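Worksheet: one structure, shown below.
Not every chain is included here, but those present sit where they belong.
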């Protein structure tokens, strides 16, 4: 692993430890990263083969494509709310959930509550009231964060997903919709970036929500 | 006007008469077009100077930037519903209204009912139930047609508008959102094309709604 300069100091500086982004890593590199040292180790975007290679060294979750070794104990905090527009967005939302839980932040999930059937969102609205932050993953036209942000006072972290077809394939339509939202108070991360959404939530809670 | 080949037969073939698209027309051409012949004449996208030039020859509406000579009598039909997300979308919606009314099709308007304050849409929902077709103009992230199409059984004709800022300037974000909608049953026209939306509605009513 000679070419990797591990940023041991990152958590002290930023509140978020270095996390392994799996694409491009060899199986040997991953096994080595999960074998050396001890304590928390977290990897995201694992392929099938990568998940199998480290399955005895960490807890692997095939939906979120993450692996965690030595997850932190759950903190006593109000849970982050994690929502999706459709079932296709669940892998992305699950990446956020996996990162949050590995680092000790509790979550509540509300999947498949997209705007095509608005009653589904209205039904879960009361349960969202206790969540200090909401992470919303949506593909296609990505309208759920707009509707939600007009209904709640919590900050909404919007995660566009690459779920879609035709013009929305790849997620740029959802990304642009979320950036262009008519509802103020929406913070956007990169397409499919469940990890990034979790990090924004963690930084908020660390700096604002624990005191 | 030697280079214009007027398509006199268009209304007989398609149900929609030829309408003057003003950009690029000289004031002389416009005055001539509104002076010659008689009966219905309709122009869209008029500039300030063009509106002034024909103000004595036709009814000019500065909001929709249209002019009409000899509008048709109102037909005895259920009204087309015309909605907007914000106040900035009103000029585009008004173009649809102007075209519909000039050709005799009654309309009802419901402006500024965008998804940032969902209660506004919910309040007008009962009045929409009688409209056989809904035209919805929205800019920015263009989420209103998605939400609406999940709540009603009328076909929704979505008109993206060029209202927006940053990434949504010019209307492509709204256009793409409407095409990518997770709610089935939305028909989309070009950006700011209130005229086109009216024509789709008219073709529907002519072929489907009068018998």
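First chain written, first letter: the chains are A and B, and each begins at residue 1.
In the analysis below, a contact is a pair of C-beta atoms (placed from the backbone, for glycine too) under 8 Å apart; a residue touches a chain by one contact, two chains touch by 3 or more.
Just so we're clear, the structure is a prediction, and the values are computed from it rather than from any experiment.
A.B. asks: How many copies of the one sequence build the whole complex, if 2 are shown?
C.D. replies: Taking the entire complex into account, the copy number is 8.
By our rule, only the chains that are shown with their structure count from here on.
A.B. asks: Return the distance between the CA-based centres of chain A and chain B, expressed in whole Å.
C.D. replies: Distance between chain centres, rounded to whole Å: 42 Å.
A.B. asks: In their complex, what parts of chain B are in touch with chain A?
C.D. replies: Its residues touching chain A are 85-86, 114-118, 140-143, 146-147, 149-151, 164, 166-168, 172-174, 176-184.
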